[in-house]
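All protein chains but one are shown at their positions in the complex.
Should a chain be cited, it is by its letter among A, B and C, assigned in written order, with residues numbered from 1 in that chain.
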Amino acid sequence: MRIPCPHCGERDVAEFRYGGDASNVRPSHGSGDLKQWHDYKFIFDNPQGPHLEYWQHVYGCRQWFKLNRNTATNEIVGGER
Amino acid sequence: MLKRVSALASAITFTGNGLNIAEAPDFTLTQYAGSEKELKKALGKIPARMSVSLEHDRRTQLRINPTQIWVIGEPVEAEACISTPLSSSRTRIVVEGENARFVLAKLSAIDFHPKQFKADTFVQTAIHHTPALIHCVGENAFHIYAMRTFALSVWEAVTDAALEFSA
Amino acid sequence: MTAFKRIDKPSHINRTKQISFQFDGKMFNGFVGDTLASALLANGKTLLGRSFKYHRPRGIIGAGIEESNALLTTGSDGRTEPNTISTTAELKSGITAKSQNAWPSLNFDLMAVNQLLSPIFGAGFYYKTFMGPLKKSWMMYEPIIRKAAGLGAAVPDVDSARYEMRYMFCDVLIIGSGPAGLAAAVTAARSGARVVLVEQDFEFGGSILSSGSEELERWRKAQIAELEKSPEVRLLKRTTAQGIYDQNLAVLSLTPENHPALKITEQLRARTIIMATGAIERPLVFANNDRPGVMLASALRTYLNRFSVVPKKRAVIVTNNDSAYSTAFDLAENDVAVTVAEHRGTLSGNLLARAAQLGIAIFPNCGIADVIGEKQMRGVRLSGRHAVTIECDVLGMSGGWSPAVHLTSHGGIKPKYNEQIAAFIPGGFAKSHFGAGAINGTFGLLAAIREGDAAARAALPDSKKIKEFDLPAVREDRKYSIQPIWNAAEKSNEKYAFVDFQNDVTVKDIKGAHQEGYFSVEHLKRYTTLGMGTDQGKTSNVNALAMMADLRGLPLSQAGTTTFRPPYSPMTVGAIAARSVGLRFKPKRLSPLHDWHVAHGATFIEAGLWMRAWFYDWAGKTPEEAYIKEMELVRQNVGISDVSSLGKIDVQGSDAAEFLNRIYVNGFAKLPVGRARYGVMLNDDGVVLDDGTTSRITDTKFYMTTTTAQAGEVMSWLEYLLQMHWTDLNVHVTSLTDEWGGMAVSGPNSRRALQLAFPEIDITNEALPYMGVIEFKFEGVEVRVLRLSFSGELAYEVHCSADYTTALWEHILKAAELLGIKPYGLEALASLRIEKGHVAGADLDHRNTLDDLGLGKMAGKDKAYIGKELRFREDCQAPERWSLVGIESMEEGAKLRGGAILFAATDEIKGHGRGYITSVTWSTELNKYIALALYNGGLKHEGEDIICAFPLKNENVKARIVSPHFIDKQGERLHA
Partner (left out) sequence: MAKGYSIFSLAKHALRPSEPWPEAWEKPVPKSSYDVIIIGGGGHGLATAYYLAKDHGVKNIAVLEKSYIGSGNVGRNTTLIRSNYMIGGNTAFFEKSMQLWEGLSHELNFNCMVSHRGQMTLAVSPGQVDAFARRGNTMRLNGIDAELLDRNEVMKELPYLDFSKEARFPIHGAIHQPRAGTVRHDAVAWGYARAASQLGVHIIENCEVSAILRDGDKVVGVETSRGKILSNKIGIAVAGHTSHVAAMAGLRLPVESHILQAFVTEPVKPIVHHVVSWGAELFYLSQSDKGGMVFGGHIDGFNTYTQRGQFHRIQNVMECATTLLPFMSRMRLLRHWGGIQDMTPDGSPFICKTPIDGLYLNGGWCYQGFKATPASGTTFAYMIANDQEHELTGGFSLDRFEKGKELDEYGIGNWIYKQ
């Protein structure tokens, strides 16, 4: 698979670190709401289709970014910085 | 001054058919970090984008991500932005000669074709599972900036890939 | 009695270059240009191996990669490889080849007795027996059955060969160099695009090489010459496209010439891919169709036209389509008597006329009833109304052609059935993939060339400008007319009618699978092992699927098809691993002091990727012996230890203090400049992520340290938070792990040692108190001294840039030599911290909460920090959680062991216990074994007696729960 790094261009997936689902919204720092953090941390749509997710170009520019990838085909649908 | 010791103190320069590999030590590397404005203020001119290096004021600038620039050369007095000395953190290996691109192609999943990877461009990629910056400094001349602690393993990987060009 | 001979006809072998080779201990000769198979045939060798299950004698079936029988163990220069496909193996001087799966010999194989039991040994018989008499009876039968496993034997030693990997890129990848591939390559090359042409054979040309046509040979050479002159074209012979992975990654296996590597794996990223992979001929299924001498019709033509090898006297051809007549005619033209058994009833006038001209007798409406002969066929009996017996040397069979759709299947596209050619063609092509020639079911030569040209034009932008293509001056393509016949076996002989040769799957097996309900394609394959051999069903799949469809009364288009998996042909494991094996498996991470350690008697140990000095020979020869002396040195005097592997992170920016305050459980906002603080970080889930000491260098600049193991994780985590979530914070983080080296100078004499080393610097307790930090320049080098202690003694960490760490280390050793300072290693370092009760690697296992480690009080009550919410989940706060305690051995001489399970003194020694020992050391201060452990309820049980159970060594050791701080509980030494 090739992952388009928004900064370095398309690179091999081996240069990246996967950061998981990016569609769950991170609760605000110190929100104090256990349930909110639980749902954010543990519950996923896990769709078969477009999936918004985090990647870090860990062997390259070390930048994290969001990527929309189709989990049914591994096609890259789009990126988001 | 204390004695400087290279991570490749034990390495022997490789000379082969259309290929030389050696350490290129004694450089000064400083990282400057900040917003576009801060970086411009501190460095004067900066590269507009990543992947293309900029020669400015007898220094080489490599923009390694949107907010950080490596400067190779004398450090700049930079009040406007954050600076971090990194000269010890990287070990520089020079690979040059008509066969250099074939050697690099065994190390990284990067298109090293002369039309794609030209002089004064660079990539940040992986060599032997470690991060490396490869800078094309001439038609067939390259600087590899390897992590210091991995430098010997990277050196071995580079010279091993060169075996077919042994003299 | 031999069935084949070499004739004088010009071909692709080079008769001026003779090569000798060995087969089963005897020497033979062949020529440059031969395959191992063609050379063996030329020498009259037709019996080459035994089949997997029934040990039936087997010969050569094909002339290419589809071969399922003629597998040999080959070797040269002391290196052997099992299951070499002899029909593709290029004949090389000095090669030795051996037949496989025969005992005691190929000619007389005792295991052939299995054939007699074949009525019992039908498909799936294993599942129905070998169950009794006892519960675990399979353990009794398995070793016997395993003995019969495998074809060749693996060699249990190190592979002397070198393999390489490389990463390449191109605009157009063309797979296959037959007429379609050559045409595509030439058109693509004319556009100036970067082209790669891949051919699995050691010659370009594909089917042209077997054609015997001078005009085509001229055309082939002209195309290759043009390609060789194009600067952006790479021509890769002896290269197999093994698989197509996501986003056009083609994986190629190359066997290079004049290269230090035996094989090269190339990962080729292609903008577009043109598949000109051709087609594979199918066998016909009839009784004893596996006898040596029964071959694919096209293979006979290849052996004739490419290798000048022909059947001695007479060949019979059996076919259901026109393609086999090319073989029949070429053989007849070369003085081989030919008879054709034709399944079809009517034939075109042209064919009949040409056959008559060449004296070929054609028997219509008939097939083969049986093959006569065992280790070499001697004749055939025809079926149908011409039930005659014909003596012959070989039988060439053609059941039609199957396009090589494998690579399209790798991407998940299912093949679809095409009635007209009675075969599966690609169900489509992915975006940027194209097909040309036989893969599309286009079997004509000129049509294939036209498709190749068209595919290249489709693959390229601005293709109109490309120069038109020259076609060879040959007659228009013959029609491919086929009347499918999937099972030509007579009912009584179905158990000898082979569908999958290598795995001995017969028509009877397929019928059995059907009866028992194993209908679906995958059930059929898995139950009968059809298509699971080294050939992966290249010749057998379609026949079997069609038979099953017939049995189910379904059209083949609805019966489903198989999914082809990479690799296309078996791929050497070492060639994929390439150079990252053995010592190079993972890079070694070396401290800037590494060379010094090597020169001064250190023994190293792997710690993740790091190589760390474990112990030094001044203290002993084994770690057990050495660490105690090294500990004593630190407790009584002063030692120096390399801590360069610690993660070090530069945290700078106007919001740096706020940032640290968020990620650590304890407060960092008010840490004064020039002071350090121990901090603990949690994950979002409230589990401990890491700990370390962070110092404030200026108001906006911090120097963070992490554990060696978690340095990379922590760095990525900080970047994640800053780049994705807290983008409003003005903070920059940079790893300094490689930039800075570090050494711990520890022991009651450590201050004296540093005073000797840096007499100009004030490091009195007042100037540099516990958890203080100072910076100064020493001989032009920036030095940072942090007063902190892992050992519990008065101690300092001295950090400086990695280029000068060795010089500084040597300077301190020299300056403090008179004190008796010496280096100590990781084992002593880890033991010293156990005595002090500092948690580290073994105790931190990603399951611990802050409270488990006895650090709950550190957390700020009123401040927010990462992990705070989930840290307070019900069970994370349960009082019976296993938490940190110290343990002292109560039995003299009895060793405590890591991994021992802990029980209260009155407990039955059974179950999961109340905890376990995480790390152990001999305490030089207490003169006994001590340990850190996690224990149910933790220090509530301080003073209680326990049992440390280690059933793996049948040990139960009495011990007591104590505070984990074994020494200097008040911290007097730290603050001295």
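What we mean here is this: contacts are C-beta pairs under 8 Å (C-beta built on N, C-alpha and C of every residue); 3 or more make two chains touch, one makes a residue touch a chain.
For clarity, every value in this text was computed on a predicted model and none was experimentally measured.
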Neighbouring displayed chains - absent chain, whole complex: A, C
Sole residue of C:D462, C:E476, C:E874 or C:E892 that reaches the chain not shown, by the stated touch rule: C:E874
Touching the absent chain when the full complex is considered, from C:A154, C:A225 or C:A473: C:A154
For chain C, the residues touching the chain missing from this view: 52, 79-83, 119-120, 122, 125-132, 135-136, 138-139, 142, 145-147, 149-159, 161, 163, 165, 243, 245-246, 249, 251, 267, 410-412, 512, 515-520, 522-523, 526-527, 529, 532, 534, 536, 565-567, 570-574, 576-578, 580-586, 588, 605-607, 683-687, 689, 713, 716-717, 841-842, 845-847, 870, 873-877, 897-901, 909-913, 916-920, 949-953
Interface with the undisplayed chain - residues on chain A: 1, 12-14, 17-21, 34-35, 38, 41-48, 51, 53, 71-74
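Just so we're on the same page, only the chains that are shown with their structure count from here on.
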Rounded Å distance between chain B and chain C, as computed from the means of their C-alpha atoms: 31
Shared-contact residues (touching 2 or more other chains) in chain A: 58, 62-63
Touching two or more other chains - residue numbers and ranges from chain C: 269
Of all residues in chain C, those that touch chain B in their complex: 162, 164-169, 194, 259-261, 267, 269, 579-580, 584, 586-592, 595, 610, 644, 650, 652-653, 732, 734-741, 778-781, 801-808, 811
Chain B to chain A touching residues, read off their complex: 50-51, 64-66, 109, 123-126, 130-132
Residue numbers on chain C that touch chain A, as the complex places them: 245-247, 249, 269, 412, 662, 684-685, 716, 719-720, 723-726, 863-866, 868-870, 872-873
